[in-house]
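Note that this complex is displayed minus one protein chain, with the remaining chains in position.
And now, chain A:
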Amino acid sequence: MVQAESLTKRYRKAVAVEGLTFRVGPGEVYALLGPNGAGKTTTLRLLSTLVRPSAGRALVAGFDVMREPIEVRRNLGLVNGGMRVYERLTGREVLEFFAGFYGLKGRAFLQALDWVVDLLEMEETLDKKVGEMSTGMRQKVVIARAILHRPKVLLLDEATAGLDVFARRALLDFVKAYRDLGHAVIYSTHVMGEAEEVADRVGFLHRGRLVYEGSRDEALALGEGSLERAFVREVGRA
C-alpha cells in the first residue's frame, strides 16, 4: 500500500531524510519511531506530496508521489499533532468542506458522516463551532476530516500531542479499529509506549536514516520488552 525506495530529502546543506526504504501493507500499522528532528514529519510530508523528494521514489496506493500527487492525496489521510481546522466553522461544516474535495456530496456525504460519527463517537461536535470545542473534540474533527473518504492509507504524525488521557485512549483505539478495516496506517511518534500498543511493525528513524526495521515483537525482544531500550540500542549500533 505504501512503498518507499531510497527516499531522500535535502534542504540546501541539511539532509532531512536519506535513503529511506520501507513498505507498509494493507491492514498494517507501521510505527515510525524517533526523537524530534529525526525526520518523521518530513517522511510523512513526502508521502503526502506536501514536499517533493530530492531523490528516490514513493508509491501510495499504487500512485507515484511525484507524478500523481492528486491521486496520492485522494487515497490518503494525514493527521499531525499541530494540525487544526477552521475555528469559525462547525464540525459538520468542516467535514462537508473537505468531503467535497473527495466527491462526497449529498447522500454520499451523509453516509460518510454517519460512519465517521459512529467510529469516533463525535455526535456532539457536529453542530458546535470548532473554536468552542475541547482539545479532544477538535482532534476528533481533525481525524474525521482525514478519514471521511476512507483513505487506503492513513498517516498520523504525533497525533496524540496535547491530548488528555481520554482523547489519547480514544485515538489509539481508533488506530487499531482503522487497521482492522484493512487500511494501512503509518503511525509516527516519539512516544514508544504508544507504538508498543498499536504497531504491527516498527521502523527506527535517527538523523534521517532508518536504522532498524522489524516486527513489533522482534523489536520488543531486542529491547527485552521495551521499544525504548531497543531504540537506544539500535541507534547506538548505527
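In this text, a contact is a pair of C-beta atoms (placed from the backbone, for glycine too) under 8 Å apart; a residue touches a chain by one contact, two chains touch by 3 or more; residues count from 1.
Heads up, the rule we're going with is that contacts and distances are computed from a predicted model.
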{"item": "Chain not present in the shown complex, as UniProt names it (candidates \"glycine dehydrogenase (aminomethyl-transferring)\", \"Sodium ABC transporter permease\", \"NADH-quinone oxidoreductase subunit H\" or \"Acetolactate synthase\")", "value": "\"Sodium ABC transporter permease\""}
{"item": "Hidden partner chain, residues of chain A it touches", "value": "11, 45, 48-52, 70-71, 73-74, 76, 78, 80, 82-89, 93, 97-98, 100-102, 142, 145-146"}
